[in-house]
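Left out: one protein chain. Kept in place: all the others.
Right after this comes chain A.
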Amino acid sequence: MKLRTALSSPVSRCLAVVAAAGLLASACSSGSNSNSSSGAGGGTLVVGYTADPNTLDPWRATQFQAAHMLEQVYGTLTQLDTNMNVQPGLAASWQYSDDNKTLTLHLRQGVKFQDGQAFSSADVKSSLDRLRDPATAAVAASYIASVQSVDAPDANTAVLHLSTPDAGLLAGLATVNLAMLSKDNTEQQVSQKPNGTGPFSYTTRAPNQSVSLKANPDYWGGKPKVAALQFRIIPDESSVVSAMQSGNVNFAVLNDPTVAKTAQGSGLTLNKTPDLAYHALQLNSRKAPLNNLNVRLAMQCAISRQQVIDTAALGEGTPIGPITSPAFKSDPNSQPCATQDVAKAKTLLSQAGFPNGLTINTIVSTGLYATSVNEAQNLQSQLKAVGITLKLQTLDSAAYVDAWKAGNFTAALALNGGSPDPDGMYGRYFTSTGNLNKVAGYSSPQLDQLFAQGKSTTDPAQRKQIYTQISNNLVDNAAWIWLFSSYDYTAMTKSVSGFTPMPNGSLINLWKTSLG
């Protein structure tokens, strides 16, 4: 009786319908959940990621999240240490021929792919051949452009024949974008189920939720300290910090200095590593008025790099010159107007024929990195003091990338990735045949010559000298205005220990990291 009255009321009838629909809807969803039992704690290190890896193909992984997840699964011929020096990887040792045009790699023995197959020189040859094929569209193909052919005389030896000496080659081989794939795997196969020689092997993935890896006990470097790794997608960076405070996530890489400061204030361990990536105002020297050297120099004089850091990045950064690679680092004070000089900027501007100032259109991205718009606004106010109007065109990331890659801008505020070797870092921008020269907007016969010298010289001291000349040439001509490098922040809960951060943002040391 009671029940009948309850159900006869329209409100309860509606609720009943709604509830039934809910049950039905959720019934469809059960079963699609793959690894519900493996929660945090125990031996699983949970890494908070703000974005889902956008590919499982190591040769095309340029997104931060994809590249650093795949680094756990794949191995490379060489590796970098924390000072960005080249160390053995899958190649245990190597030697150059006298003319530096033949590189013989002696491979590590007893290495296995995660599917159980042995790693051999046939895999090296197959990988390098496929990487160089344009149809593969490997993003790091230009790193091995000097390789003409690869021989595999025996199972443990691979011989690379080069068209010209290439001093940057060994450092280049350390990128996960040149990871070694099994000759038996097509790229399509590994982009479904990765199979590498790295410390962790791929288990499952729930798109937009998580990627799970488990320790590879046969890893040549030793057994990883945790049983499993899970990359959990928490789209909002502040929510990642909340998840760490509640203990559900153990480890995260943070980019926004504001968020990093809150993490530090809330009992998490925060590592701060100077980043190889650099913030710069790219100038297109092929377009008026920036084709006038004095205009570019005037801008360089008008800008205080420290002020940009203080206002836009909460003081979190260091002023830099062009090269950030530790062994070749540019002296930030070796540029004309190392400190702001407004009077000189004004003089240069009159000499350039713009005593009444001028306007420069500048593209700025939103969404690519946290500090972009603040940097742009600070530069705008600094340049205004000498009569230069920076007209900002704020674009969403897709529109920005489109304009950037077409070289379709007068000036562009950018955060560009750095490289352990200065040739890998700037050869592609500032040589006249470089694949990014259109974007760089500047080249000169002197620079072409210097880059060629740097590439063919193997003596480290001589190379250092050559790249210092290159660096000075770039700032003397104000090819771009180099501003600062910021930090990579890795946040960890107190239970995590043993992680060593890398200047290139790599998480390659996660296998040495332990929990509890």
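The definition used in the following text is that contacts are C-beta pairs under 8 Å (C-beta built on N, C-alpha and C of every residue); 3 or more make two chains touch, one makes a residue touch a chain; residues count from 1.
Criterion: contacts and distances are computed from a predicted model.
The subunit not displayed here is recorded in UniProt as "ABC transporter permease", chosen from "ATP synthase subunit a", "N-terminal double-transmembrane domain-containing protein", "Acyl-CoA dehydrogenase family protein" or "ABC transporter permease". Only one residue from A:L103, A:L170, A:L213 or A:I234 touches the chain missing from this view: A:I234.
Among A:S191, A:N291, A:N361 or A:T394, only A:S191 touches the chain that is left out of the view.
The residue touching the chain not shown here, chosen from A:N54, A:S149, A:S334 or A:S432, is A:N54. Contact with the undisplayed chain is limited, among A:S149, A:T186, A:Q209 or A:S432, to A:Q209. Listed here are the chain A residues that touch the chain not shown: 9-11, 13-15, 18-19, 21-22, 25-33, 35-36, 38-40, 51-52, 54-56, 60, 62-63, 134-139, 141-142, 191-192, 205-210, 230, 232-236, 238-239, 242-249, 266, 368, 395-399, 401-402, 404-405, 414, 416, 428, 435-436, 438-439.
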